[in-house]
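Let me begin by handing over the structure; questions about it come next.
Here the complex is missing one protein chain, while the rest keep their positions.
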Amino acid sequence: MTPTINRQPANPGRRLLLAWMVAIFVFLYLPIIVIIIYSFNGGRNLYVWTEWSTHWYGVAIDNPRALSALYVSIRTALINAVIAVAFGVFAGIALARRKGAWTVPYLGLIFVILGIPELVSAIGQMIWFDRLGIFDGITRLSIGHSLFNVAVVALIVRARAEGLGETLEHAAADLGARPWRSFIDITLPLMFPAVLAGLLLSFTFSFDDVIISLFVQRPGTSTFPIYILSAMKAGLKGDVAALAVMMLIVSMIGIAIAAWLIARGGRGRTLGGLLG
Amino acid sequence: MAADVELERVSKLYGSFKAVDDVTLAIREGSFISLLGPSGAGKSTILRMIGGFELPDYGTVRIAGHDVTMLAPYRRDVNTVFQNYALFPHMNAAENVAYGLRQDGVPAAERRKRVGDALDMVEMLSFAGRKPSELSGGQQQRVALARALVKRPSVLLLDEPLGALDRKLRQQMQVELKLLQSQLGTTFIFVTHDQEEALAMSDSIAVMRHGRIEQLGGPTELYDNPATAFVAGFIGTQNFIPGHRLGDSLAMRSERGVVFEASRAIRGLKREAHVLGAVRPENVLLAAREPSARNRLTAKVAASVMLGDTMEFVLTLPDGRELLSRMPRRGVDILPEGAEVWAYWESESFTLFPFEDLESRQGKPWPN
Partner (left out) sequence: MAELTADTVPIRIHRRGMPRWTMAWPALAWWTVFFIVPLLWIVVYSFGSRPGAEAPGPVALETLSFDNYRQALSEIFFRVFQITMRTAGLGTILCALFGFPVAYAIAMHVPARWRSILVFLLIVPYWTSFLLRTFAWRIILAPQGTLSDVLQALGILSRPLLILDSNAAVQLGIVYNYLPVMILPIYVALERIDTSLIRASMDLGAGPLRTFLQVTLPLAMPGLLGGLVLTFILAAGDYVVPTILGGTKGLMVGNLIATQILASQNLPLGSAMAVMLIGLLAGVLILAGFVLFVLQRLLKLARGAPL
């Protein structure tokens, strides 16, 4: 005889909460679904529906301006991610392992960088790049995006380093490892999930960035979001939507791979542990 | 190959809190010494100072005669088994064990052999390829042990390594560690709060409290001749009876006016001093009729506790205090609750200690 299965008591409050959650998720995804659907809009104008067609996907792949903007965005995002990780990992480890009187002001600076409206930061960078004489588009964009992301990476790495504790580095020293050896053999490898998360977030934030790109860009190097913005003024066509959908698929595959790597690499960590 | 370890007037302060207070300790090479005490006693701090993970604020640490006080851990011929094993999660068991040898520049072939031998010694050879996350607590602990011992250090530090294991496994590991130590001859310094563990494994035990060593001695000596009431109560179980010493004699008057006779008083005990008389439960006998022993009390049985090979009786004295009596089960049966008995013991089993306010099991307030 099969034993009775105990379910959670039918709790109306619980049902309501879950229903609300679903509703919000639908709300969040509604525009995305709309974009996906309308990317198949054969008509000339994006928001006037005419017919189903994959016409614009073809155009998207061919459109040189869109593709060049995409290329600029990807290059920028990658360089910015490398900068962010290069500076942020060390800052994060220092914050966790080398605490001192400097820690609180430093964290204060990080929170100001994260909290300040991007607009203000963008204006400042525009002024400064011009004064410094830095006129290369990709350089300006990469540096401009990286400021915020260095802070993000620092916090993520700090959270992970705090979570893991110093004992493993003590064990390495106990076994004869000099500090730099222990750093390379133990500290850095253990930071891998945080570094990966940092890379992904930095890439995403840079890729999607509008305001800093708007102020800092140079003619000829526009990022993809800026291209979309100008296309909007000219009258959006379906190719932009098609590109966005393709980008979405690529990112989702990328994230799925990263998530799988993290799950394989370390013990399962809740998002809370990663975000500190 | 084993080495002496000496601590000379070592102190460690955190703000105004003295974690380690002017400790001097000489550990003979090749011995197995335990640092025993309640949490906060300073035992782990001392261990960390020997290992090099903390710098003493005062004093000197010497290993094999060399002053190592300021040396970093990687420069000392000391290895540690950490409380939570601290195995590197991204390396498998063999790589963990090999790590220390790599730092020493041991060539690959010799390294492989020594790693194999070390894992074999702790019976983990077949698990060499597993990552720590794939090992149980006891298995991780063995790998941690192998990792520390493969470098053949002159001193091995163990920081409560058996704390996370269940009782049976712990007892098994205690025996194994003891055998390993006599086999290798390395100096073992073992930190624990479990007095049974310390008694079972050690050549000598340093009982610590509040950053100081209260008594240093072998297991038997600590058990039979504790120097203070704290040590008397911490090691094994003890019945305490508060009262006052009668003059300069070995007799005391309890707070209810009953006179007891001891055979030993701690050196330096003042006349008429406030004292705690101590007798161990296994020395407290029970009788149905009034016995002729010097130290005797009436009591009621509150509970009979079956401990397997012994029987423990929890007795209530007329004033509400508890007294414990423990006897081998042979010939002894459960006594009914409320039964009136006489509890008695010889003066040879009774010692007078200077009074201390201990938090003991028998700590019911003594009504007046």
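Letters A and B mark the chains in the order given here, with residues in each chain numbered from 1 onward.
Quick note on the criterion: contacts are C-beta pairs under 8 Å (C-beta built on N, C-alpha and C of every residue); 3 or more make two chains touch, one makes a residue touch a chain.
Being a predicted model, the structure only gives us computed values, none of them experimental.
Only one of the listed residues, A:Val72, A:Leu95, A:Ala177 or A:Val195, touches the absent chain: A:Leu95. Among A:Val104, A:Ile127, A:Ile184 or A:Ile257, only A:Ile127 touches the chain left out of the display. By the touch criterion stated above, the residues of subunit A touching the omitted chain are 13-14, 17-18, 20-21, 24-25, 27-32, 34-35, 38, 46-48, 83, 86-88, 90-91, 93-95, 98, 100, 102, 106, 109, 113, 115-121, 123-128, 130-131, 143-144, 146-147, 150-151, 154, 204, 208, 210-211, 214-215, 224-225, 228-229, 232, 236, 240-241, 244-245, 247-248, 251-252, 255, 259, 270-272, 275.
Criterion: only the chains that are shown with their structure count from here on.
As a whole-number value, the distance joining the C-alpha centres of subunit A and subunit B reads 53 Å. Subunit B meets subunit A in the complex at residues 51-53, 72-74, 78-80, 82, 84, 86-90, 99-100, 103-104, 133, 147-148, 151. Residues of subunit A touching subunit B in their complex: 167-168, 170-178, 181, 185-186, 189-190, 265-267.
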